[in-house]
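The complex appears here without one of its protein chains, the remainder shown in place.
The first chain written gets the first letter, and so on, giving A, B and C; residue counts start at 1 in each chain.
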Amino acid sequence: MIWWIIKRDLLLAMRRRSDVLTTLFFFIRVVSLFPLGVGPEASLLRVMASGVLWVAALLASMLSLGRIFSSDYADGTLEQMLLSPVSLPALVTGKTISHWLVTGVPLVLMAPVLGIQYDLPMEALKVLTLSLLLGTPVLSLIGAIGAALTLGLRGGGVLISILVLPLYIPVLIFGAGAVEASTAGMGSGAHFSILGAFLLVSIVFSPWATAASLRISMG
Amino acid sequence: MTINWFKYASPASFYFLAGRMIPYFSIAAIIFLIVGLYIAFFSAPTDFQQGEAYRIIFVHVPAAWMSMFLYLVMAFWAGIGLAFTTRLSSMVASAIAPTGAMFAFLALWTGAWWGKPMWGTWWVWDARLTSELILFFLYIGFMSLQAAIDDPRRADKAGAVIALVGVVNVPIIYFSVQWWNTLHQGASVSLVQSPKMATAMLSGMLIMALAAWMYSIVTILIRTRLIILERERHTAWVSELKEGVLE
Amino acid sequence: MKWESMSDFFAMGGYGLYVWGSYLVAMLCIIGEIVLIRIRKRTLYKHLGLRRKSILRGEK
Partner (left out) sequence: MLTAKNLECIRGEHRLFSDVSFSVNPGELMFVGGPNGSGKTSLLRLLCGLSSPDGGEICWNGTNIRELDGEYRRTMTYLGHLGGIKDDLTAIENLRISCALADCEISEDQAMDALGQIGLGGREMLPAKVLSQGQRRRVALARLLVVRSRLWILDEPLTALDVAAVELIKRILEHSLSKGGMVVMTTHQEIVMTAAAVHHLTLS
């Protein structure tokens, strides 16, 4: 059943390619703005790279959170999902995975390219991409809770960021920290295990919490 | 005889019960405050390392404790309200948030003003101060979500979800900030572990914390009563209140 | 802890600004919250058309 939802959402994303690209272009624009603001010296940029890329990825995925449920809410498909005999957390996991595929993965693929802009060594690029790969699903999973809670509210976009930002901070710290740890030679094993732990915990809890939030918002 | 707690769970009886308790708590708060201030300024010795600046501790630490404690209590009542759909517990949770946010802000402000004489800068990315800042954001998130939803029932439940998700994340945030802090800056002088606390200092802090606790109870009870009036204005007992029938 | 004089008390060992500043802010926060609650109470009473009498505190 999850497969149906993912297939549908990817189909929708393909039909409306602009949504996918706006998030990706936002990510690229924000990341390439920083050198203009900070100055071009490679040594400084190298230090900032992981933080800038991670914060930009976090903001980009948060921008598109509103769209996970809002289009379904508007045309009544969300009601069908709530009334479907299939368990709602499963459907919500499908929605979150499709959000991750549509917004998270392009960021992960684009990160090494932008990393070069920041003159990151190959090793750091690898660690950065891996940390983003582990971190962006957690962003989508936690963000889905915020999106479900603020369904149909005016000013929903800003509200989601207020709700969800504090919860993103641990992921940001360990995601960006992984790259710094590896460049400092301490190895980023610990960071990846913690990111992996975040991923597992949020995979288990957040679909259930998002489903509960959807029932509350639609009730 | 068994006290029928559910009798107090109904907003109406809670309204009057709280009304009677408020004066006692306010008197207790004032007494603790006076005693605490006396200890803070007159009986606590000068700290040989930080001189007189450390006296800010008597405001900063109670505020930090209260902001953390009130968030847990808020999440508890919000959770009860969500699980048992008891309207009163959700009202109490919504009433706690502003006071908790005030204490978090106060803890941040006094932390910064204490940091200035100690480290020469207003803001220090100390692990505890940073987690306090994030806790402040969690409060703001809870309050803005509840403000954005018109239907009170949905607001209560949505607030409860974000409060519970928040309370699960508070320890995670604290330890990740701790890790992040030690990773970058090495062990900085933490705000509280000044060399062995003289008993007067410790007792002063505890009494000020008690004053803050009494104060919170007063403000939360008053605000809960206002929320009860707001939400129950169409019920019979509130209209009786209007005619002054209920003596 | 005996203060020699009032001015010494206010100087607070050179940190007067920070100590009194924080206590001032603490007082402002508390008074501010009480004032906000009072304003909220007044608008609610006006809105509900209640009379501002002690009756509402449920005292006898």
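A few comments on the model shown:
What we mean here is this: a contact is a pair of C-beta atoms (placed from the backbone, for glycine too) under 8 Å apart; a residue touches a chain by one contact, two chains touch by 3 or more.
Quantities reported herein were computed from a predicted structural model and do not represent experimental measurements.
Taking every chain of the complex into account, the omitted one touches A, B.
From the options A:30, A:48, A:63 or A:82, the residue with contact to the unseen chain in the full assembly is A:82. Across the interface with the omitted chain, chain B contributes residues 150-152, 234. Mapped onto chain A, contacts with the missing chain fall at residues 1, 4, 8, 11-12, 15-16, 71, 74-77, 79-87, 91, 218-219.
Here is the rule we use: only the chains that are shown with their structure count from here on.
Distance from per-chain Cα centroids to the pooled protein Cα centroid is smallest for B. The centroid of the Cα atoms in chain A and the matching centroid in chain B are 32 Å apart. Chain C has its Cα centroid 16 Å from the Cα centroid of chain B.
With centres defined as mean CA coordinates, chain C is found 44 Å away from chain A. Listed in rising order, the residues of chain A touching chain B in the complex are 145-146, 149-150, 153-155, 159, 162-163, 165-167, 169-170, 173-174, 177, 180-181, 194, 205, 209, 212-213, 216-217, 219.
Residues of chain B that touch chain C in their complex: 15-16, 19-20, 22, 41-46, 51-53, 55-56, 59-60, 63, 98-99, 102, 105-106, 109-110, 113-114, 116-117, 215, 219, 222-223, 226, 229-230, 233, 238, 241-242, 244, 246-247.
Within the complex formed with chain B, the residues of chain C that make contact are 1, 3, 9, 12-15, 18-19, 21-23, 25-26, 29-30, 32-34, 36-37, 40-41, 44, 48-51, 53, 55-60.
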